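With one protein chain withheld, the remaining protein chains of the complex are depicted in position.
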Amino acid sequence: MSHNSFGHLFRFTTWGESHGSALGAVVDGCPPGLPLSEADIQPFLDARRPGTSRFTTQRREPDAVRILSGVFDGRTTGTPISLMIENVDQRSKDYSEVAKAYRPGHADYAYDAKYGFRDYRGGGRSSARETAARVAAGAVARLVIPEVAITAWVESIGGDAIDPAAFDVSEIGRNPFFCPDAAAAARWEALVDGARKAGSSLGAVVACRAEGVPAGWGAPLYAKLDAELASAAMSINAVKGVEIGDGFAAAALSGEANADPMRPGEGGPEFLANHAGGIAGGISTGQPVTLRVAFKPTSSILTPVETIGPDGQATTIATKGRHDPCVGIRGVPVVEAMVALVLADQKLRHRGQVG
Amino acid sequence: MSHNSFGHLFRFTTWGESHGSALGAVVDGCPPGLPLSEADIQPFLDARRPGTSRFTTQRREPDAVRILSGVFDGRTTGTPISLMIENVDQRSKDYSEVAKAYRPGHADYAYDAKYGFRDYRGGGRSSARETAARVAAGAVARLVIPEVAITAWVESIGGDAIDPAAFDVSEIGRNPFFCPDAAAAARWEALVDGARKAGSSLGAVVACRAEGVPAGWGAPLYAKLDAELASAAMSINAVKGVEIGDGFAAAALSGEANADPMRPGEGGPEFLANHAGGIAGGISTGQPVTLRVAFKPTSSILTPVETIGPDGQATTIATKGRHDPCVGIRGVPVVEAMVALVLADQKLRHRGQVG
Amino acid sequence: MSHNSFGHLFRFTTWGESHGSALGAVVDGCPPGLPLSEADIQPFLDARRPGTSRFTTQRREPDAVRILSGVFDGRTTGTPISLMIENVDQRSKDYSEVAKAYRPGHADYAYDAKYGFRDYRGGGRSSARETAARVAAGAVARLVIPEVAITAWVESIGGDAIDPAAFDVSEIGRNPFFCPDAAAAARWEALVDGARKAGSSLGAVVACRAEGVPAGWGAPLYAKLDAELASAAMSINAVKGVEIGDGFAAAALSGEANADPMRPGEGGPEFLANHAGGIAGGISTGQPVTLRVAFKPTSSILTPVETIGPDGQATTIATKGRHDPCVGIRGVPVVEAMVALVLADQKLRHRGQVG
Partner (left out) sequence: MSHNSFGHLFRFTTWGESHGSALGAVVDGCPPGLPLSEADIQPFLDARRPGTSRFTTQRREPDAVRILSGVFDGRTTGTPISLMIENVDQRSKDYSEVAKAYRPGHADYAYDAKYGFRDYRGGGRSSARETAARVAAGAVARLVIPEVAITAWVESIGGDAIDPAAFDVSEIGRNPFFCPDAAAAARWEALVDGARKAGSSLGAVVACRAEGVPAGWGAPLYAKLDAELASAAMSINAVKGVEIGDGFAAAALSGEANADPMRPGEGGPEFLANHAGGIAGGISTGQPVTLRVAFKPTSSILTPVETIGPDGQATTIATKGRHDPCVGIRGVPVVEAMVALVLADQKLRHRGQVG
């Protein structure tokens, strides 16, 4: 019921605005006895950090995390883990125009419609900056599910997709796009550069695969593993679509073409296909859990767009601040974090439910 | 945390198996004083009811709903509304084979992996029959949001899509496919007939539009209106994908092409486009809320598929029971119900949060 | 958030009014594989059943429970267990006067103030009849915690207390008062008879002890085992006080007098006292969990009391219906049920949290 919390047995709450003094997360329900220090979290924040290439926002944030509670003698105690990240590079002056005009596609108008009021500096609470807190919490979640390996990547930018045949997981870390296809990464350099120079922006699709999820996590009916993953993904800024397994493509198939036949295998069935994305009836099957997430292009563009202001007057706005030309790129560590957070919670819930 | 409940202030819990004596829903948190009788619920159940055309399962169920509590002198009292639907046409013998072999794509294996045990009659709790309880609860939810009109339809079957230019809302009720395009409906007759006769099945995409949702419903960040809709849709049997507004199509656009410009209008802004599906930053904008939902083809097909049984032995299974050749068709009233249930809850939460 | 649900991993929802057609509970989160039939539940309902002696309400209800879902081949499946009890002996005419005047001390005025409306027949949803659904759910909870033995009894009626030195657990089932002291039971016969004949009513204190709770259940800080027990007990009709261990008596002690010293024992510490009622820091210590619950006298009395009616007019009311002269007596099985429900939930949560 808390609007800024997610999860049940493993639960986190985030707080903080883009231009406040700090932001953070409280992770509640982490099992006791897990080794944890800032060094376990920082690498994930570094992967998401802005300002690391010309393809992301030029805001410079060290994103150094501090653990304020919940750890004693280097191990988690079972009590809440408070994580804090200070904001360093807030240039509030960049945003003075946003106070006077709603940026179409942004949350500006909707927040004012709901709350009668908003923190307009850098998008306030609706800024993608909030996702730093999720990534920090996600790093803790990973410790809870050591049996699971989560990998996400960008599958397409502005409609230009990778070649599945060229997929090379080791390539993902070698380019600024989290792209598993070296040729596509080269093309995207020009593509994103073009958008950036034009003050435009591009959408992207992020794919994610979690290997090692044992059969049996998830639950019917409103806590289906796919429902929780969909909720988690759709809670990320700029996300407008989620697919589990083949997703919309499955809607065009026949039952025969969509079948995932099974054979006896070692330690469980061997599956001959994975159209279902590793989830049947809302419960994991032991296959890799796969999902795809659609990020819209960020609405901050240099081209003036018709809009209105808080007083209802007609105006136009061209957004000049520091923005990601393709917010989906930095969405990769965020998707990974949210998947880790869902799975950690599901593991604990399964353990409680079934013993 | 309850796996069979959904919602917060307006909350429902469903119970019952495909072949048990009955199924039902308990609706908790319905505001007091609303006129309610069985007659307000029955038409929605009739729309979802099996056996009404040759394009759905031939199971014959009257799906007559009884209100057991929460209503006095014809009005809701604010206390839980217990709704019950008796199962009439359970032919458990049809399912004896399912006890001995996991149907690929069904929840059979996953349930056994989780619970070590399952009710194999007609899919038990994972049967689409459970959605009758949702539709009944959804009918109550509609009474809570009289300002909203919800309409869903089938947009494509097996990859054969309607012509958007031919969209006619009045056509939806005139054919057994909830199809707004008369020409497509005619084509689908042959298409679904073919699948049915061949013992095959087809996927489908269901689209939904909610008009009249005022600006301000929803909440950042993990209770975003899009996140709750995604969770609700993905909790429906056979659903594998959800899009809000343009969804995955937006991921291929530039920021300019995806913009939803605003002009001063009467009683709020006039929007010049609705790529965002009526939701920005997780909060409704006052535009129609639009979503698309992908249903996979039902996994019950006559073609034998390789599988294993509870003891791990290799076998094959061909599913001969009474099934929907295209489960997406009867998904239309279910999607409408889930959208109503999400919006009723959001309305009450908004009212509580903001006053 | 659901007002008619309780628990997290093991959760139940009750529905139904005193004079509706039926009432029931949906138990969600019960682990799979437990043997369960109506025969496991009925004895607990029989213990709470009205009309079994002249010391309880003369309403005659068989309170026969039906299991409508969640059980297959005699075992729980992990899916929701729907329990239904039909109302048989509703004499609504008895309550016509209640429509016209608020019974002081009853929920009549408060319900109208909240909902603008109420089901006045027999107290509607606020009737003690609702506790039948709790007792049914509690019987399922007991199956989840076979290691725990729960015993409750009446400790005092109208201020007349048992002699602790005369405590005999086997006496509890031998008299209509759940009284462990035969001499007190004899005194109470005259006491309650007197109140009954005079159309008066009496308060009572119910004590409860749960043996076998292992150390470690519960959680800091807002899910303390004592906090959950207090919430559970205070949710019972007519309850106005809860004590864990020595409760208010501890507030008059010094630290020395209140100490629970420990010595090495077999399989854990041996405690030399149990002032804390088996809970320290919100977590069970392995000692018996003990609590005391105060029931006020039922507000239904024959002596006319000043009151007002729905239109605000002055009037008096004398309640002539069939009522318990001492509602605390039948509270014994209800307290036991609530303690079982709390402990079942705590067991599953502990298992999930700590593994």
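A, B and C are the chain letters, set down in written order, and residue numbers restart from 1 in every chain.
Definition applied: a residue touches a chain if its C-beta (ideal position, glycine included) is under 8 Å from a C-beta of that chain, and two chains touch if they have at least 3 such contacts.
Quick caveat: nothing in here was measured; it's all calculated off a predicted structure.
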Residue in contact with the excluded chain [from C:I244, C:I329 or C:A344]: C:I244
Omitted-chain contact residue, chosen from C:Q42, C:T151 or C:N258: C:N258
Touching residues (missing chain, whole complex) on subunit B: 1, 8-9, 29, 31-32, 78-79, 220, 348-355
Subunit A, residues in touch with the chain not shown (by the definition above): 1-5, 8-9, 11, 13-17, 20-24, 26, 28-29, 32-33, 68-70, 72, 75, 77-82, 114-119, 121, 124-125
Missing-chain contacts mapped onto subunit C: 1-6, 8, 14, 102, 104-111, 113-116, 125-126, 130, 156, 158-159, 195, 200-205, 215-224, 226-235, 237, 239-248, 250-264, 268-269, 272, 275-277, 279-286, 292, 294-301, 303, 305-308, 312-314, 328, 349-350, 353-354
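By our rule, only the chains that are shown with their structure count from here on.
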By mean Cα position, the chain sitting nearest the middle: B
Separation of subunit B from subunit C, taking each centre as the mean of its C-alpha atoms, in whole Å: 39
Mean-CA-position distance for subunit C and subunit A (Å): 46
Multi-partner residues of subunit B (at least 2 other chains): 1-5, 8, 14, 114-116, 125
